[in-house]
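Please see the structure below; I have some questions.
Of the protein chains in this complex, all but one are displayed in their positions.
Residue numbering begins at 1 within each chain, and the chains themselves are lettered A, B, C, D and E in the order written.
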């Protein structure tokens, strides 16, 4: 194990902002993409449902 | 009695104005790729210069104010073609002309929407590009201020050009010729403000002049645009 | 017998090619204002920078290669919308598609005409603008050379973008997004050549690479353009 | 035996198949991410030159790899679509583009976040950085073209052609940018300054890259399903699907 | 009361018509007829103030409409060749926005009622993009169930409508006239509309 403590881990040797921002942003973008796609497919289904009722 | 009437009138004016604004923002939300194009045009054009001029940070930072402002100008200009064109072809422009409120008043809502969609993103993204040009922090701040004060003038003046060239062949180039010369004061004061702060001077004077430009065009441009629209719709 | 057939074929190819070229040049002659607009756009854009950056000759001359090349790029790009749009709406594009000669071959004639009308004037006017930027004489010469070698690539690559965006909503901005990134090599080598000569180095290497770009696009762009036209005309 | 290669090229049959594939790739992506993160944070040692900041490498490099890889795959699908007039290929190309663009953006941002502590600047006009930026523009151009053509068939074919033109240009752009940079200044910054990477670092990067890869497949399949639904809105199978309630 | 006096129209370099005039009072219906290209649409646009007459004047309540737009426009509903729909907005949003712009502050419920009156309540939440030509036309015409204005100017309202919708619309027009409204209409079809007094204006090439 690399880290003496959790706080050392979070501190990232003084580079916390850069490291966590990088990983956090990456996670955020990827999760957002998945959620957006979910919503998009639901909307598409709803629209074709409306069309189907016609 | 009279005040009640005036009140009702004020309400009607606000409501129609908000309707136009909301509609245009809603449309922009539904077509997000259209917003993106203006923004990316700005980014691409301003990234072309380092490629032409070279990567030295010192040179880049010295020309940054001018280059970024010219890029903002061009992005603003090139997005103009969309300001009224769709309304013209689908007939909603006629609806605006026939609304009980003055056209010039409703036009301000459209221009505001255009600025929120095409101008504001450029303002917000500009500091990022400024970083690429190695601009110091205070200059970045002044850049944002200057764009914030100046881009409304670009949208307002541009609206006149866009209205005049509605439905005209080759309107893209034409609008450029009409509008770019009118943009020059905004460019001079805007780039001047950033350059001043870069050299450690106060940008106050430039910024005030820029604000004056925007205010003047706020007064005159909607009237001119409305007149131009009436002509184009005939 | 066989050679006679080949001969006839060559003749037919040349004649159709010349027909297209002559027609486009004739049209440009009848509409001289269209030529002028591209040129004016180039002049206006390149005059904006001294306004934005300030009048110091040293700074201006150091950024001149990049700025002039970017202005040429933008002028070339903005004139692209006219390359096929009129032919598309009036039906002459269909005639070209149905001509017995390959479309890619006829397209080269159209591109050449476009270059003669929109590219060449810019090349010829550039030294004048270069003078305003205090470029030394040799650099002016290299500027002309580089534009002469590079602008054909701009027309050729641009033709692909113009063909792809035919009849598309908001095509003006779109063509910029598609084409500007592809213009970058030409920009780098072109501006690099001028900068090299400014710094007393040989511009030979840059110019050769620029010529290579043009040659490569001469080989590939007409094919891609023809394919894009077929897609757009469907 | 005769294999029906094109059986799954019809949206109607591919839609449920993709639906079945997605969970597997998603699970793989999650597992690989966990493993990758474990290696990158728990096992990989501190870099003696860059301190802990170097750990950005574990997202930066995989994202950069994916950004380039996806463009090539996208162009490949595009070529298939143009060559064989196969609708599914074109849809795949369209589905990959946004994911590729996101990875490009991530490579740029994480690179900047790395550059600031290492070089003291958020951005330098280095050849590699510049070409990554241009790659982003290429992605955006592709997406903008697709979204502004209303007729899907035309959008597919125009987009495919653009992707191919882009693929021819990418190497040219890359080398021109590289040359531009080296000519103007002696290269002051060199990304290879990181010392020979320890095996663990390589392992971490590989795991993360694999995770991104699986993620991309899963997301592309999700998106291709959306595209199918939207395009075939008026067909019977979509109507049946939407009223049947199962997604 | 709407009065048009001695109107003349020039488009491009062609004189389309001249000396056209009429008077329309409460409850009146005016048909404008003529072949393609004779200037019917141009006349209607003139009456709305969208097109300036080459000659002649138009009066609303005895005041020139040009100088009195503030009083005229709230009393006018014009539905032209174009439907004035945004492809990316739903039918409901489109109709609501049009109504608000015309000065009628309608609720969702009223809007929906208007849409169902003309028989497309089901399409209310579909984007206009996916509607067929006839459905789009109906959304535009649903405006007639929301507006309070007295003068309706309709350019080929029946075009692209099927039989059922035509009937509904004709009934609505009859109601409007019965309530003292006025309508000016161009059409190539033969549709019966009830009105206290019906006039016909024929334009010739």
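In this section, a residue touches a chain if its C-beta (ideal position, glycine included) is under 8 Å from a C-beta of that chain, and two chains touch if they have at least 3 such contacts.
The model shown is predicted, which means the values in this text are computed figures rather than measured ones.
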item	value
Selected from D:51, D:76 or D:152 as touching the chain missing from the view	D:152
Touch with the omitted chain, as defined above, among C:56, C:94 or C:138	C:94
Interface residues of chain C (partner: the chain not displayed)	12, 15-16, 19-20, 23, 26-27, 30-31, 86, 89-92, 94-101, 106, 233-234
Missing-chain contacts mapped onto chain D	85, 150-153, 231-234
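Methods note: only the chains that are shown with their structure count from here on.
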item	value
Between the pairs B-D and A-E, the one where more C-beta pairs touch	B-D
Chain centre separation in whole Å, for chain C relative to chain A (CA means)	44
Where chain D and chain E are represented by their mean Cα positions, the distance between them in whole Å	53
Intercentroid distance (Cα basis), chain E paired with chain B, Å	35
Contacts with two or more other chains, residues of chain D listed in rising order	137, 140, 144, 148, 177, 180, 233
Set of chain A residues in contact with two or more other chains	47, 51, 53
